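One protein chain omitted, others in place.
Moving on, here comes subunit A:
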Amino acid sequence: MAGAGGGSNDVQWCFSQVKGAIDDDVAEADIISTVEFNHSGELLATGDKGGRVVIFQQEIENKPQCRSEYNVYSTFQSHEPEFDYLKSLEIEEKINKIRWLPQKNAAQFLLSTNDKTIKLWKISERDKRPEGYNLKEEDGRYIDPNTVTALRVPVFRPMDLMVEASPRRVFANAHTYHINSISINSDHETYLSADDLRINLWHQEITDRSFNIVDIKPANMEELTEVITAAEFHPHQCNTFVYSSSKGTIRLCDMRASALCDTHSKLFEEPEDPSNRSFFSEIISSISDVKFSHNGRYMMTRDYLSVKIWDLNMESRPVETYQVHEYLRNKLCSLYENDCIFDKFECCWNGNDSVVMTGSYNNFFRMFDRGQRRDVTLEASREGSKPQQVLKPRKVCADGKRKKDEISVDSLDFNKKILHTAWHPQDNVIAVATTNNLYIFQDKVN
């Protein structure tokens, strides 16, 4: 059974683990809103609608038969719901994005953000504690000092490993609109945060000040027709970043050119195909995610129906376009009516930029092998949840002639959407988030 793979060998994707409740009653707070591997792939962070962050750690196992598993490493409440008294609006605690900082010392750091506030969290391990006090009893009560006859210096002894998460910085009050992206610069000092109309540049150490580098808010809000949907720093060039818009354009900006990067250096836009024009053309052209390739030569954008790969040197059109679920093109009115057309799917690259992945409906997700020009549709479901069970490729039938094992478009469950996926930076390990479950798949180890 062929899968999409990096390199010349076919990868067979197998179920590894699934995290989360089996219960069909999904609590709103448990809805996963972001998934991110750290730079080594050892840690996997998820954020949810309830403002919590759960970090899994890969256990290093010596067994050659199976890959290591991910187990819970730390859990903490990152953001709390707030109430804006002036506007009478709730500020959601939902974690919109998590980004890991490159590791500098024993501790791990990540940025997590909700609509309004970004926080820098330090996750550190403690595996020793001082023992041997002779001033206290076991339960902490102080001993009567008159009974103490000897001087004893406490010594550090090993203890059960404890993982602590503590907020180190809170970057607040810089965004009037909802934050949709954060991206850490390759200079290891700064990062950007983007909301619907503005992008700010922060220093990781300084919380009371940020620089506004992009502002597309019109003087007259009546003239507003476009918003920022995603932004990311270039992986190697610390002066370069891109941001995508609701009109399907991507702008590349160079911070060396000017302090305020309202004027782009490059504008990436594909002319619309007139034969596909409909009332919903603009809505489906809105870009929901933009990601640079690891090598920094390409970037990938996700709009409602497709994934596009752009060469940074060519602005006129993408170099590759992959249809994620073209069978939905005739269903746009229904999807507009039930609001699915506004769903924001993310996308990701594999470690060597040869395969890209994105989610779809019915708990399907798609992988496109750029080199071998092959694609596959897989499903994250309980049915495929036996250990090491190879995932069977799925197929959606667009017309009436449904073959065996195919699923017709009308049978798709549009409540089950995979919006967030992540790929291990080196290995063929992927994390796929359904509404409230996290699936981990790995390639078959022989």
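The working rule: a residue touches a chain if its C-beta (ideal position, glycine included) is under 8 Å from a C-beta of that chain, and two chains touch if they have at least 3 such contacts; residues count from 1.
Quick note on the criterion: contacts and distances are computed from a predicted model.
One chain of the complex is hidden; its UniProt record names it "SERTA domain-containing protein", one of "U6 snRNA-associated Sm-like protein LSm2", "Sorting nexin-2", "Chromatin accessibility complex protein 1" or "SERTA domain-containing protein". Only one of A:Thr263, A:Asn276 or A:Asn338 touches the absent chain when the whole complex is considered: A:Asn338. Between the chain not shown and the residues A:Ala21, A:Val148, A:Ile206 or A:Leu267, the one that touches is A:Ala21. Listed here are the subunit A residues that touch the chain not shown: 17-22, 24-31, 46, 50-52, 54, 56, 59, 71-77, 80-81, 84-93, 115-116, 127, 160-165, 172-173, 175-178, 196-197, 220-227, 229, 246, 279-280, 282-283, 286, 330-339, 342, 381-383, 385-387, 409-416, 434-436, 438.
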